[in-house]
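Quick one: the structure is below, questions incoming.
Excluded from the complex is one protein chain; the other protein chains are retained at their positions.
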Amino acid sequence: MTVATAPEPFPSGAEVQPRRHPGSEPATRPRRSLLKYLGLTPFALYVVLFLGIPTALAVFTGFLTEEGQFTVANILGMFDPLVLRTFASSFWISAVTAVVGAVVGALVCYAMLGTRSEGTLRTVIDSASSVLAQFGGVMLAFAFVATIGSQGLVTVLLKDTFNVNIFENGIWLYQVPGLLLPYIYFQVPLMIITFMPALQGLKVQWAEANATLGGSRFTYWTRIAAPVLAPSFFGSLLLLFANSFSSYATAAALISQGAQIVPLQIRGALISETVLGRENMAGALALGMIVVMVVVMWGYSVLQSRTSRWQR
Amino acid sequence: MTTTTQHQAPLAPTTGATVTLAGVIKDYSGQRALNGIDLSIAPGEFIALLGPSGCGKTTALRALSGLERIDGGSIQIDGVDVAETPVNRRDIGMVFQSYSLFPHMTSVQNVEFGLRMRKVPAEQRRSRALEALEMVGLSDKGERFAHQLSGGQQQRVALARALVTRPRVLLLDEPLSALDAKVRVQLRDEIRRIQTDLGITTLFVTHDQEEALAVADRVAVMREGRIEQIGTPEELYLRPSTAFVANFVGLSNRIDAQVVGGMVEFHGERMPLLGADQPDGPVTAFIRPEDVVFAGSGIPATVVASSFLGSLRRTQVRFADDTVISVQHEVASHPQAGESIFVRFTPKPVSAGPRG
Partner (left out) sequence: MKRSLSTATQIGAEPSTRSRWIILGIVGAIFAIPILSSLHFTFSAGLGGGYTLDHWTGLFAPDASRTYRNLFTGIGNSLVLAVVTVVIMLVILLPTMILVQLQFPRLRRTLEFICIIPITVPAIVLVVGLAPVYSVVVKVFGGSVWTLAFAYGITVLPYAYRAIQSNLDSVDVITLSEAARSLGAGWLSTVWNALLPNLRRGILAASFIAVAVVLGEFTIASLLNRKNLQTALLEVSQSDPYVAVIFSLLALGLAFFLLLLIGRLGSTDRKRSSS
């Protein structure tokens, strides 16, 4: 999954004011209100068919055998050391890329403080970030092969100019460590998109008040800016973690065979029936992923609502 | 501590500093925001900077605080030039228009902040902060956060925070502009009372002339980067030195009049000219509504409308040449729309400026 813009689970800041609404008269016109509700059905139907049912299927097929009987065998299969290892790899990749992406992204946002919001610098960086955050996995894989593949520009440069062979201990680009750099490539732009509003929300009056009260740049950043930004920073970090954990395309393009991380594990279960000998394994894995995602996104939404409370 | 009145002054008075701005100049990308500001503030004095938006009053205040650098002239506090002194060493207290409380800290923590920067030990810090909160009447709101306080309460906390370190100078940048009308009046009186009790030199920026006249010892009216006139509220109101000041301070009727032989003449009424002599010719004159009276004879006019303002009335009348002016008078007389009456002007000197 790559996210071009940063979603917020709950409306921040302006609350919807209670208002009277055109057509919300008391039930003196039953025909009219029925029509209103009818207007909601296309969307409801669409969402149920293509989101509700697939999600339910994804969650519950893990509990069924091939014949359709209830079983926990698939779920237990997730605790197989091999599967646990893939979850661990997924966690590790997600955590590392989330932290690196968050720190570098925050630095870039800091560097953009004070620039005009409609100015060239800002719009270029915004557009570039939106694009790179969405830079499809396949295309990103190609770019990295061209960069640090065995004949990649950087690989060759390092070998010829500095005598450094980055693949001395084997080519790692097509294994789990090889995912780190490409993932960071879309994590940093995502952080920029997600975190910039928070940094913008720092009121200049706080820095000015800090100065008039005798504080220095250091005290401003440690005592005021950092605590205020913390919920948003960690929220964005969680979003980056979720993004990385659920990402499939880049890994699929770089690692054509094998199931080193959970999404690839799902690929294996869907495509070849012999991976773990259980067809509905994909469902169990999907359930595992959803559990992780729900926990992480819940944490994200909690931190986001914390942010909106302060930065009104 | 017993409280018989609403507020006491638990903080000991400080000796206010002398502030001098001399020929201060400030340029902003090609535009001259401050064009030679000269201002001397005596210790403990309360000066208001008044003017329309863009006149440079906030720039002047921020230059004094150090948040803006000046491009010419000098700023001295207690005789010491502070141009090279950074903001956090000027020992000033500042209250901003809005949003200045640190959102993640309680009121008490906000107020303590300046003391913390000065390395005051924790217990003393807390007790002084609580004293300051009591001074502004918020001793029971110490544990509240900014978003749990009303606008007026937030500004009070901001005031306590600025004053707790007993700075030499207090700067207020339109502190009441974002508040409701009633709160505004209440809070400005409190600010004035606290300032008088503490004796701290104060500079107050506002665009509301009523506010400036109500609280300040002296008011400086600014326009386009210069001070047009500085004086007590009475001086500015009764003896404005330029047409701009006459029009800006207090309500004025603008009429097309003539200067004839050093007197201002309008439809037979003649008043002395205030300020510098002017050559004969057409001018725009400024007459206060309270200087226009109904009489048995004088300039004929028709009543347009009358507004009841509680303790007085203001009636609009139209002359034959379609000029409409406001007359301020006691509540008892109640002219009706369409009535024909006569008005006269009191013989007080009036300001006049070029037409248009």
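For clarity, chains are labelled A and B in written order, and residue numbers in each chain start from 1.
One rule holds for everything that comes next: a residue touches a chain if its C-beta (ideal position, glycine included) is under 8 Å from a C-beta of that chain, and two chains touch if they have at least 3 such contacts.
This structure is a prediction, so every number in the text was calculated from the model and none was measured.
Chemist: Which residue among B:G44, B:G66, B:P103 or B:P240 touches the omitted chain?
Modeler: Counting the whole complex, the residue in contact with the absent chain is B:G66.
Chemist: Using the touch definition up top, pick the residue from A:M78, A:M196, A:I266 or A:L303 that touches the left-out chain.
Modeler: Reading the full complex, the residue touching the unseen chain is A:I266.
Chemist: Over the whole complex, note the residues of chain B touching the chain we left out.
Modeler: So the residues of chain B touching the missing chain come out as 66-69, 84, 86-88.
Chemist: Touching the hidden chain in the full complex, which residues of chain A are there? Just list them.
Modeler: So the residues of chain A touching the missing chain come out as 1-5, 7-11, 14, 16, 18-19, 21-24, 36, 39-40, 42-43, 46-47, 49-51, 53-59, 61, 104, 107-108, 110-114, 118, 121, 123, 125-128, 130-132, 134-140, 142-147, 151-154, 185, 188, 202, 204, 207-208, 210-211, 216-218, 220-221, 225, 242, 246-249, 252-253, 263, 266-267, 270-271, 282-283, 285-286, 289-290, 293-294, 297.
Just so we're on the same page, only the chains that are shown with their structure count from here on.
Chemist: Can you compute the centre-to-centre distance for chain A and chain B, using the mean CA position of each chain? Integer Å is fine.
Modeler: About 53 Å, centre to centre.
Chemist: Mind pulling up the chain A residues that touch chain B in the complex?
Modeler: 203, 205-206, 208-216, 219, 223-224, 227-228, 309-312
Chemist: In the complex of these two chains, what residues of chain B are touching chain A?
Modeler: Within the complex, chain B touches chain A at residues 65-67, 86-90, 92-94, 96, 98-104, 113-114, 117-118, 147, 161-162, 165, 171.
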